[in-house]
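The structure is given below, and queries will be raised subsequently.
For this view, one protein chain was removed and the others were kept in their places.
For reference, chains read A, B, C and D in written order, and residue numbers begin at 1 within each chain.
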Amino acid sequence: MDLATLIGFLLGVGIIVAALFTSGDIMMFVDVPSLLIVFGGTFGVTLMRVPLGDFLRSFAIAGKAFMNKLDKPDVLIEEGVRLADIARKNGLLALENETIENPFMKKGINFCVDGHEPEFVRKILSQEIDQMVARNEIGQDTWKGVGDLAPAMGMIGTLVGLVQMLANMSDPASIGPAMAIALLTTLYGALIANVFALPMVDKLAKVLHYERTNRELIVETIAGIQEGVNPKVLESLLNSYISEKKRNTDS
Amino acid sequence: MDLATLIGFLLGVGIIVAALFTSGDIMMFVDVPSLLIVFGGTFGVTLMRVPLGDFLRSFAIAGKAFMNKLDKPDVLIEEGVRLADIARKNGLLALENETIENPFMKKGINFCVDGHEPEFVRKILSQEIDQMVARNEIGQDTWKGVGDLAPAMGMIGTLVGLVQMLANMSDPASIGPAMAIALLTTLYGALIANVFALPMVDKLAKVLHYERTNRELIVETIAGIQEGVNPKVLESLLNSYISEKKRNTDS
Amino acid sequence: MDLATLIGFLLGVGIIVAALFTSGDIMMFVDVPSLLIVFGGTFGVTLMRVPLGDFLRSFAIAGKAFMNKLDKPDVLIEEGVRLADIARKNGLLALENETIENPFMKKGINFCVDGHEPEFVRKILSQEIDQMVARNEIGQDTWKGVGDLAPAMGMIGTLVGLVQMLANMSDPASIGPAMAIALLTTLYGALIANVFALPMVDKLAKVLHYERTNRELIVETIAGIQEGVNPKVLESLLNSYISEKKRNTDS
Amino acid sequence: MDLATLIGFLLGVGIIVAALFTSGDIMMFVDVPSLLIVFGGTFGVTLMRVPLGDFLRSFAIAGKAFMNKLDKPDVLIEEGVRLADIARKNGLLALENETIENPFMKKGINFCVDGHEPEFVRKILSQEIDQMVARNEIGQDTWKGVGDLAPAMGMIGTLVGLVQMLANMSDPASIGPAMAIALLTTLYGALIANVFALPMVDKLAKVLHYERTNRELIVETIAGIQEGVNPKVLESLLNSYISEKKRNTDS
Partner (left out) sequence: MDLATLIGFLLGVGIIVAALFTSGDIMMFVDVPSLLIVFGGTFGVTLMRVPLGDFLRSFAIAGKAFMNKLDKPDVLIEEGVRLADIARKNGLLALENETIENPFMKKGINFCVDGHEPEFVRKILSQEIDQMVARNEIGQDTWKGVGDLAPAMGMIGTLVGLVQMLANMSDPASIGPAMAIALLTTLYGALIANVFALPMVDKLAKVLHYERTNRELIVETIAGIQEGVNPKVLESLLNSYISEKKRNTDS
């Protein structure tokens, strides 16, 4: 679980909510019709701009920004070197009973144990990486759209509120509060975009980058194991994927 | 028919119209000269920026965002494998009497039955895909232009309204309503762009993407049938085009 | 002559002028110093940002958006096939007395009649296309600059007007009209950019695209004629450049 | 000297200054603290964003937009053909006493006279072109930064002025003039960006483009002279670098 995303989100929201409380009455910032325009409008137009299937999948992908659990590359390398060692000593079939945490590595090792050709294994695994990247990029695009739409719906809501206020200026005392409510949709739109949707898109892009690097590392590991590369050589090859500080130097 | 586009559009419009009704009098948001400036201006300038032929074609393309009916890739693969099976058992001519739903696949199969060279069939079909992509991208560009122009025409209308109002400030009571009307063009422009034109461009781009993938799948299928590829091998080849979940695993 | 550009321009301008008349007094929208700031400033700074030669040429290029006369590709193909037929029957020299409407095709045929090498003819013609593209892109860039500058000069004019107004607020009755005049420059800038310069840039880009395609079609035709390609084969080759609907199917 | 840049700059500035005078008192637009914020702030932050060496060099490069003197390509070609003629008749050494105006061509000819290899001469000259391009692009980037920063510093200055004004609203008569002064920084920022920095960046980019084309023409000329290409052939080769109208047809 990526605590930074959750802590950052709670911190951002918390500070803004605290600022709202300084006015004494936080209910001043809650207006149901305004919430409906911004949330409902953004929801509806997002449904319009992406196919239904992509829309539904984007929620599962959003979860990744908060809940992803990335394996550390040095742990993956250590594990890969261990398996290469076993395969070299006792043959590929000896890997059948090994416990492998990472499901993608597990799947790759299973292909090896089943006796598939190295070329076939690499192709199937690479293709799974491509499918994962495509799925994630569609999800990012959907949330990027939310980050563009929410401020636009906020502006539309404010324009609606201003027109209503300006057309009925008979009671001067109501002008201020009416304008306050008109501004709420702009505030909601800015919050959805800047405190939720856009930072999530950035986090998803980075999570995807690291996940992809991990999986490419695993494809390289599996290929090395199948070709019977010396575990020491495999380790130094895999280490070239990661920065010097993160390398597991004692092995 | 892509229900998401229609539902999304109705939801977005519905929520905003509902918000307008909360003011009691929705006619406050209807002003014929303002509608003329934004719709007429956007229409006229769009006519100026694209050639007449492209302009007319863009309406047919817009229909696709609401009415497209994309075949599912797994259904196409199943159909292709079935045809490959028949061709392998009874020869290419046996495909002549088969009922084929997808018109692009129908056209390709007809080329096979007519005895054209595989190279020629692939070239003609690929070229039809290119023509479809080019036609759609010109349509998307036209609607993208509408999405850029409408807010600009809205701002021009608001400036016109503000100048009129400011030059005649003798009656203070008329200032509010005059400014309300001046803001209407900005509201119209924002609505056209954000609730209609730009989401439609996004949807069209995605529909085009999936349609193109489908057609490339069909080109691959036809090529496989002509070359007499084993139906099982053809199926696994075609499956590599689509994500694991969507694969038809029982066949 | 591309009527769409002129009709679109007149429609856009007409609708806005009609909207100005609704206020009863259109002179309210005419202010000579404001016109000077926006038109003169945009003119001066454009002179600053592009070399003098490019500046002068951009006016001739602008004319193309309104006055271009593009040959239809199917007419060019028909003409090319007719010439190929003559050349095949009576030799290249027989083309000397043919009337050829399109000046670029005329020039290419003249090179053939003069007995130049196919390689040389293609190089000279391709180079003329490159020169035309470069000339047009410089013109588009100049008008794109106008479309960026005019709103900026409009904003500068409005700021100047606002400072003048705010520094002299002794007479409250003059505030409204002074602010109306201050807003005029912003209105002028928005009109120049959105109703003239930017749509013209888009139209020029599209005209250039179609003109380029036509000329590449002609280069292909000339090459085919020189190589003595069968007119039927040449026709099907050239048809692959254009969409199915536009093909001249009866020939 | 590129008169267009100077005339354009004076025209743009002149028109705006004339507009300021229409208010009777131009001193209303001069406020020393506002000038300090915009000019000083832009200067300071530019120093922060570019290394010191790049910063100093950018002033020399700015001079080019006003003072560059580009040779006309047809004159360079005529000169090159003349030199090629001499070299062909009397040998490369005969070029030693020729007067050559263009310093880059002079340098290249000197390399020839000194007997360096064609490959070496081309490499050294190409490398000097790359260095010139890199130097100019760094200068353009610095002024592009000024064009982005000045409006931002203008907005910061206006915010500072507005906060000061709003916090001291006891004297209603001072509100207008205070707000006028607050707006001055925005006006200064817009002027620096749109009437000076950004058009200069555009002009520099175009000057660089033409200068680069000229130098590539010269490299081609020198290579032709060294290889002893026939002057007539060299001329037609060089003419392919420039548009038809600019060619010196009588030679």
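Following the convention adopted for this analysis, a contact is a pair of C-beta atoms (placed from the backbone, for glycine too) under 8 Å apart; a residue touches a chain by one contact, two chains touch by 3 or more.
It should be emphasised that the depicted structure is a prediction, and the values quoted were computed from it without experimental measurement.
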| item | value |
| --- | --- |
| Hidden partner chain, touching residue among D:Leu10, D:Leu70, D:Ile129 or D:Ile156 | D:Ile156 |
| Which residue of A:Ile100, A:Val113, A:Met132 or A:Leu183 touches the chain not shown here | A:Leu183 |
| Residue in contact with the excluded chain [from A:Thr22, A:Asn97 or A:Ser170] | A:Thr22 |
| Residue among D:Val17, D:Val30 or D:Leu47 that touches the chain left out of view | D:Leu47 |
| Contacts of chain A with the absent chain, listed as residue ranges | 2-5, 7-16, 18-20, 22-23, 28-29, 176-177, 179-180, 183-184, 186-187, 190-191, 193-195, 198-200, 202-203, 206-207, 210, 240, 243-244 |
| Interface residues of chain D (partner: the chain not displayed) | 33, 36-37, 40-41, 43-52, 54-55, 127-128, 131, 134-135, 145, 149, 152-153, 155-157, 159-160, 162-169 |
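By our rule, only the chains that are shown with their structure count from here on.
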| item | value |
| --- | --- |
| If a chain touches chain A and chain B alike, it appears here | none |
| Smallest count of steps, each to a touching chain, taking chain A to chain C | 2 |
| Same or different contact residues where chain C meets its copy chain B, judged by the half mark | different |
| Cα-centroid distance, chain B relative to chain C, in whole angstrom | 28 |
| Category of the chain touch graph - line, ring, star, complete, other | line |
| Chain pairs in mutual contact under the definition given at the outset | A-B, B-C, C-D |
